[in-house]
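Below is a structure I'd like to ask you about.
The other protein chains are all here in position, but one chain of the complex has been omitted.
All chains are identified by letter, namely A, B and C, in their written order; residue positions are counted from 1 within each chain.
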Amino acid sequence: MMDAMGIFDMVLALALPWLGWRLLASPDLFRAMVLFISLGLLMALTWVRLQAPDVALAEAAIGAGLTGALFLSALRRLERLSEAERRLAFAGKREEEDEIPPERHRRAKPVAYGLALLLLAVFVLLLAWSLAQTPAGGGLGPAVGEQLGQSGVRSEVTAVLLNFRGYDTLLEVMVLFLAALGVWSLTRVRLPLQDEEPGPVLATLVRLLAPLMIMVAGYLVWIGGSRAGGAFQGGAVLAAAGVLLLLANVTVVRQIPAALLRWGLALGPLLFLLTAVVCVAAGGNLLEYPPQRAGAWILLIESASAVSIGVTLAALYAGGRPPEPPAQDRGGEQGPGRDADADAGGRQ
Amino acid sequence: MNTLLFYDFSGLALLAIGLHGLIRSSHPLRKILAANLMTSGVFLIMISGARGTGQTMIDPVPHAMVLTGIVVSVSTTAVALVLVCLVQETTNRALLWQKRKREKWGRTDG
Amino acid sequence: MGLLHNLGTVCILLGIPFFISGTIGLLRFPDIYTRLHALTKADNVGLGFVVLGLSLQADGWHTVARLLLIWLLVLIASSASCHLVARAALRKKIEPWSRP
Partner (left out) sequence: MPGNCSPVSLPLATRLTRLLARLVLYAVLWSVLAGLDGRSWIIGLPAVSAAACCSLFFAPQRLCPLSPLGLLRFIPFFLNLSFWGGCDVMRRALSPVMPLNPGLVRYQVSLPEAPQQVLLLNCISLLPGTISADFSGQCLTIHTIDRDMPVWSTVHLLERRVAAVFGLRLAGGAP
C-alpha cells in the first residue's frame, strides 16, 4: 500500500507548498497567476486522492479555472490602466513622489514577519489542540449514512449540502448573491473585454461549446443526486460558458436585457428562501422538507441555484453591472437600483 | 495513515506560506493570491481530516463545507479584485508599475 | 472478455509514452510555437490510446459513447486553443525561433 501510491502522495503533498512558495516568490505577476492555476489543478488531483470527487470537480472548475480567469482579467485591467498612466507621465506631467520610502518599508518588515510567525504558531497550536480533541472513530460519516434513506438523494455530500445542513448552503448562496450585488454596485462593465477581434476559430468554438456546456451543466445537476456533482459544479460549467461568450465578444451577450440577468441572479436565492419559509410555515424546521417530496424539492432548488450560480459567477467575471443600453434613455438606469433594493429588502 | 499526515502537513505549509505572503508581499494582487493559498491550506487540512477520522466511512460533512468554502472564496476574490481595480482607477496611481520597479531591487524573499 | 481486457491494458500503456514525450518536448523545445507542437499532437494521440483502451475494457456502448465524446471534445478544445495561443503570440510579434 505504501509503495507506489504512497510515493505519489508524498510527491503531491510536497509539490503543493513548493508551488505555493514559487508562486508568491516569482517577481512576475503573470507567472504567479499561471502557477496559481496549476496549483489549483494539483489541488483537484489531491481531492481525488483524498476520495472527495465532488470537491475535485468544484476545485477544477471554480478554484482553478474561474479564479484563474478572474485574476488574469484583473491583471490585464490593471496593466492597461498603468499603461495609460505611464503614457500620461511621459507626456510631460511630472510624476509625484508617492511611493513608500524604502526605509520605512524595511523597518516594517521585521515587525510584520514576527507577527506572521506569532499568528502561525498560535494557529498550529490551535490545530494540534483541536486534532487532539477529536473523538476517536468519530466524525459524522456513520450518522449521515444512517439518515441517508430519508434525505431524498443517494449522494452523501448532496444530502448534507441540501438537506441536513441546508441552511449552510442557503447562507452561502446568499454570500454569492451579495458578492454579485457588491460588484454591480461598484462599477459598470466595459464591453468588449478583449480589444481585438476574436477570429473565426474562437467564434466557432464558442458556437459549438456553449450548447454542449448547457447539456453538461444539466447532467451535473442531475447526477448530483446519486454521485459526484450538483448545483455548484453545474453552475460553474454554465459560468464557464458565459465567460467564453464574453471572451468571444459575442454581440448577443450585449443584447441580453439587464432585467433578465437580474432575475437570473436572484432566482436561486429567492427559491431557496421561499422553500425555507414554506418549510417553517408548514410546521417544520428551517428547510425541513416533507420526507416523501424531499428528492423533488432538492432537485428543484438545485436547478434554480445552478442557473443563479452560473449567472452570478459570469457576472463576477465581467466585473461590473451590465452596460447601459445604447438605444434606450435613462429609464433603464433607474431599474437596477430599485430592483436590487427590492431584493435586499426581501432577504431581510 | 502515513499518507494522511503528508497532506496534513502540506495543508499547514500552504497556510503558513499564504500567511507569510499575505503580510510580506507589497502588491495587492499578490496579497489576494496569498489569501487564496491560505484557504487552500485550510481546505486541505479539513478534507484530510475527514478521511482520517473514520476507518471505513468518509465523513461527508467537511466535504460539503469545503464545497461551500470554494464558492465563498471565489466570490470574495472577485470582490477584492474589483476593489483593487477601482482603487487604481480612482487614485490614478500606477500601482503595478511602481511596485514592480521597487520589486526589482527590493526583493529579498524570492 | 479477458482478451479484450488485456488488449485494453496494452492500449493504455501505449498511450503513456506519448504523454511523456509531449511533456519532454514541452520542456526541451526552444520557443512557444514548437512547444505548442509538442503539447497538442503528442497529448492528443496519447489520449486517443487511453480512450481506446478504456473503451475496450468498458462494459457497454454507453460508456464507449461517453469516452468518445470526451476525446472529441478534448480534440476540438486542444486544437482550437493551440491555434489561439499561436495567433496571440504572432500578434504580439513574438518571433519564432529558427535554427541559426
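The rule is simple: a contact is a pair of C-beta atoms (placed from the backbone, for glycine too) under 8 Å apart; a residue touches a chain by one contact, two chains touch by 3 or more.
Keep in mind the model is a prediction, meaning the values are calculated, not measured.
Considering the entire complex, the omitted chain makes contact with A, C. From the options A:221, A:243 or A:301, the residue with contact to the chain not on display is A:221.
In the full complex, chain A contacts the hidden chain through residues 198-201, 203-204, 206-207, 210-212, 214-219, 221-223, 248, 250-253, 299, 303. Although one chain is not drawn, its touching partners on chain C can still be listed: residues 17-18, 21-22, 24-25, 28-31, 33-34, 36-38, 40-42, 44-46, 48, 62, 65-66, 69, 75-76, 78-80, 82-83, 86-87, 89-91, 96-99.
Keep in mind that, in the parts below, only the chains that are shown with their structure count from here on.
A separation of 14 Å divides the Cα centre of chain A from that of chain B. Chain centres here are Cα averages; for chain B and chain C they lie 32 Å apart. Among the residues of chain C, none is in touch with two or more other chains.
Residue ranges on chain C touching chain A, taken from their complex, read 73, 76-77, 80, 83-84, 87, 91. Listing the residues of chain A that touch chain C in their complex gives 196, 199, 201-202, 204-205, 208-209, 212.
Of all the residues in chain B, the ones that touch chain A in their complex are 2-3, 6-7, 9-10, 12-27, 29-30, 32-34, 36-37, 40, 43-45, 47-51, 53-55, 57-61, 63-68, 70-79, 81-86, 88-89, 92-98, 100, 102-104, 106-107, 109-110.
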